[in-house]
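Can you read through this structure? Questions will come right after.
Here the complex is missing one protein chain, while the rest keep their positions.
Order of writing sets the chain letters: A and B. Residues in each chain are counted from 1.
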Amino acid sequence: MIDAILNAAPAWALTHAAPLLVMVPLFLAPMLALVPSGRIAWLIAVIATAVSFCFSLVLLGLVQTSPIGVVSYEIGRWPVPIGIEFRVDALNAMILLLVTVIGLLASVFSWPTVVAEIPKPKRALFYSAFLVCFAGLNGVAITGDAFNLFVFLEISSISTYVLVALGAGRDRRALPAAFNYLIMGTIGASFYIVGIGFLYAATGTLNMGDIASRLPELAGHRSVQAGFAFILVGLGLKAAMWPLHQWLPNAYSYSPSFVTMFLSATATKVALYALIRFLFTVFRPDFAFELSAFTGILMPLGIAAMLICSFQAVFQTDVRRILAYSSVAQVGYMILGVSLGTTEGLSAGLFHLLNHAMMKGALFMAVAGVVLTYQGTTIRDFAGLGRSAPWTMTAFAIAGLSLIGVPLTAGFQSKLQLGFALFDQGLWWAVGLLVFSSILAVIYIGRVLEAVFFQPPVNPRKTRKEAPVLLLVPLWILALANIYFGIAADVPFNLARDAAAAAFGVEAFR
Amino acid sequence: MSPETLIAAALVLPLIIAAGIAVTGWQPNLREGVTFTGAGLLFAVVILLTMHVAGGERPELYIGEAAPGLAIAFKLEPLGMLFAFVASGLWIVNSFYSVGYMRGNRERNQTRFYICFAIAIFGALGVAMSANLFTLFIFYEVLTLSTYPLVAHKGDAAAKRGGRIYMLTLMGTSIGLLLPAVMWTWVLAGQNLDFVQGGLLAHADISPVVASALLILFAFGVGKAALMPVHFWLPNAMVAPTPVSALLHAVAVVKAGVFTIMKIAIFIFGPDLLEATPSREFILWVACFTMVVGSLIAMTKDNLKARLAYSTIAQLSYVVAGAMLADPAGWLGGSLQIAAHAVGKMTLFMCAGAIYVATGLTNISDMKGLGRKMPLVFIAFLIGSMSIIGLPPFAGAWPKYELMQGAIDHGNVYLSIVLIGSSLLNIAYLLPIPLLALMPPPGTKEPKPFKRPDGAPMPTVVAPLITAALCIILFFAIGPVSKFLAPTVGDRVEYIAEGGQP
Partner (left out) sequence: MMEFLLERANYWVVIVLMMIGLYITFASQNLIKRMVGLGLFQTTICLFYVTLGKVSGGTAPILFGPDAVEHHAAPHGPEAETTHAALDAAFAAGGEPAGRFAELANTYSNPLPHVLMLTAIVVGVATLSVGLALVVRIREAYGTIEGDEINEIDLETALAQHAEAEKAASEAAA
């Protein structure tokens, strides 16, 4: 299939896929701000994300067929250490694919929810902000320059703050939530930039590959270690690593449903990618200070996220808050995989990253369907929906079972791989904690599923109906993907394994 | 038809039946027809497969790799074939019974009921035919999930509570204990989970401590085997309608549990490693404990289904004990118990259901003298009880005999004493029921008039009689069955010849 795409693509697409992937949505965004009709803006957004998706497929193909496994694009033809480079290897090809697919599915499903939740004059602006965010996330994933990463990170973040705040039409608590997110997100990005400053002071360059080649002889310097610490904290905050996750529950609960779905499946993942890139490609794991950070910081924080946030999810009554806390817990699983420092651990973490995007995307999309027709999102509001909205709720159930880790779903596969990686390192107690948090997942998802399928509606007089087709199609694509990749997991697993190899700088494809 | 096609047919058929039931749900007779035809076809397929296996073949079906190194594959061997035979055969009887019961009791949501039943049989067959632990685990979970709607069928508060405890206990043990055990086995066996004759881990270099821990994780992780203390889902699942209790909790679900333990003992650990594992004795002791305490609790229960539930818990431990004996006699006894207990307990549960449909009675103390009005039901109950107790010429005699032999051979004499004690307790809590019903002491009040004027529906009376007859037939069929199982469990004759005591 990859060969077919490469053969079909025109020459200019093959050469310039990397910058076009980011530029097309970025340049269409200000145009959308001028478009009068929300519907036209929606269509253009769908087209832009589809175009980016095609480019990401082209890039994946180029990376897989390239002799060194890397596609490098110099912006402005400035040679590499001086100029900004867009550098795609197996790791970010996978992330780009993920972000563009989720962006496409999200844009397709978005129109009914936008009509319901965003006031008419703001709809075009909403899509404009979405495209900026989408372009920013892709830019973070694709760039090979540390400072350029900051720029794209902030592009995506600032538009995210705006997108979250637009939920104020439905619930004014979105505004303080967006404000807190702004404060915390900016602090995170600023910590990152301080870290880059230290690295620049020590190495004299901003290109990630160049920094990586210069760091080994500088590993003992205090400025390098300080830079590492700052980058870890900064990107960890963006990735919602516990305890820097406080912005997430409110931001996900009050923002428009489309925004929650898109963010939960992409934003934290991209920040996690940036963290992985720095941990493994720029700072190699054989540095002593880094190894101690893995076992002393990342592993305890990952485990704490798994346990504490799963516990917190159990006690929530609003379904979106349950899913938000669950997201932080799942990021904890990924960080646990990363903290093992081995290829198996990293590939398990990345595999879970892919699967989690599918699971959470489907879950939040289903919640969007409920909000569309019913407006409430507490567990009590969900009662009895299994009968009145069977399609939506069955997809929700499938994604929920995947989150628990029931066999034949994608979530089971990634939890299994994570368990194998932990056992391999002899960390049987971590496996015990992993299964304990899975049991907690059974409880908090089970409560919702029980209300949906086995309880009568609380207020039978309120009308309730099925979500529109435009929403059901992407929802079921994601739900079926959960089952398909639960049975035949080789495609995402191989992607994750190659990505892990690429992160270590090893040539992924021979 | 080639064996591979037969295996695929055996798996796909229940799913097609489920779809057929969903489609014909609006027309009850048509729907029931789908179930019967389908169940009959399935049984035919299983018989054909059994003939292949009896001929010495080991048919395999490889579906694909779910992830590198983790294959979904099926491979038939005698023990699995026995379980599949029992499950699919008794499904026919149970469907016949269900029709009578569900209609007689005018239950709601019958379509959902039959669909979940078909999916549960799919799960049971998958467990029976699996070639590796990964496939078995998948179908084990399918079984749990598909039986949850059956347990919570009635939809009232008690049913929901029972369903919740059922799910939490089973999912908790399988995710919390069984899954780590599977992952650990994978790592220890060098990235392999296949069932191997002689034991997958037999050649892996594992310390006794690791083997002990693994065995304990497996024994308690398989919550469906209802070893104490993970047994309490069983009595709570009795809120389900009786056909559910009959098939699933006497035949499919619990048998899947003890079958899994047998497979793990024979094919993952193997006789030598199991012998050398210190915690084997501990699990054996837990099984004995469960036998005794389960029977004692059963004696205190006045609710008939509750008493039968605790009796099931005690009887299941026979299989676990047999598995832990790690020699051919024990394994033969355990395997025979799977079949014998299935037919025996199913008879008892079906009788309990028939009584409930006809009279609305659930308590044993109310059933004195009822036998005069429902003689056939109580005769079937008597036969089933005697099979459970272990008296010849009923099926339950053989497993007990083999287990006691195995216990003495092995030096675990206390097991035989426990088995004898358990038989005595069985007599105490089972025999009074039919005897007092058929021959009440003078001065007993006449039982109240029937809730249902015509008495128990015909299917609900005929079905237990069929399974009661099977109890007797199975007793005489012991020769062929033992020979059939010999390749898996080991040949008793050979074992004795090699120096084991007779």
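Following the convention adopted for this analysis, a residue touches a chain if its C-beta (ideal position, glycine included) is under 8 Å from a C-beta of that chain, and two chains touch if they have at least 3 such contacts.
Given the structure is predicted, the values throughout are model-derived calculations rather than measurements.
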* Structure fact -> Not-displayed chain touches, in the whole complex, chains A
* **Hidden-chain contact residue, picked from the options A:Ala13, A:Ala33 or A:Val194** => A:Val194
* **From A:Ala4, A:Leu34, A:Ile68 or A:Ile183, residue that would touch the chain that is not displayed** => A:Ile183
* To do: Using the definition of touch stated at the top, determine which of A:Ala165, A:Val270 or A:Ile445 touches the missing chain.
  => A:Ala165
* Considering the whole complex rather than only what is displayed, give the residues of chain A touching the chain that is not shown. => 79, 81-82, 147, 150-151, 154, 158, 161-162, 165, 168, 172-173, 175-176, 178-179, 182-183, 186-187, 189-190, 193-194, 197, 200-201, 204, 206, 210, 378, 380, 458-461
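In this text, only the chains that are shown with their structure count from here on.
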* Structure fact -> Touching chain B in the complex, chain A uses residues 401, 404-408, 413, 416-417, 419-420, 423-424, 428, 431-432, 435-436, 438-439, 442-443, 446, 450, 454, 486-490, 493
* Asked: Where on chain B is chain A touching in the complex?
  -> 64-68, 70, 72, 137-138, 141-142, 145, 152, 155, 160, 163-164, 167-168, 171-172, 175-177, 179-180, 183-184, 186-187
